[in-house]
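Excluded from the complex is one protein chain; the other protein chains are retained at their positions.
What follows is chain A.
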């Protein structure tokens, strides 16, 4: 066995995703439950590709109104001023806090789009049985998981701005319709990263090994 790549799946074993206990599945279709912690066992996460696709397509649809609709509407005596995500970035930049403008631009615009593209690319690479760059794709997946939650930034910015600026009738800020779509993008992409099974990325490497040996 030395040198050969032996995975749990090839050895006919299933690893519990919760407690990591390695057991023999009850049968090929239904691996059953973990005898130690009771979690449902899955050799690979069930319907990982379909579920992840469904979630990122839903997120991509929400991404459009999230960017086009205002996230906040500020009202003063006479004026009413709607602000989109990009509008907020421009406002921060023009008021002199360019580091914050950059953070918001990255967290709110680039990260969600980057996550959608990255997950889409990973899904296509698995479906086409892409043979190379396993390490790069595994790293990409870890980055997606790690940065995902930071996109929630603008939802919190809107929440606390709205909560504080309630000085009627002088000045008040209301949430805009965009904030809901924006929160939906973040939640859907975080769930997508959880349904995607990174072991699928490595299965092509295991298969190649099999053909060689």
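Following the convention adopted for this analysis, contacts are C-beta pairs under 8 Å (C-beta built on N, C-alpha and C of every residue); 3 or more make two chains touch, one makes a residue touch a chain; residues count from 1.
The rule we apply is simple: contacts and distances are computed from a predicted model.
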### Task
Refer to UniProt and select, among "Inner membrane protein YebS", "Putative medium-chain specific acyl-CoA dehydrogenase", "Branched-chain amino acid ABC transporter permease" or "4Fe-4S ferredoxin, iron-sulpur binding domain-containing protein", the name of the complex member that is left out.
"Inner membrane protein YebS"
#### Entry: For chain A, residues in touch with the removed chain
5-9, 11, 13, 15, 17-24, 26, 33-39, 88, 91-92, 95, 97, 100, 103-104, 107, 134-135, 138, 148-150, 152-167, 170-171, 174-175, 179-180, 183, 187, 190, 198-199, 201-203, 205-206
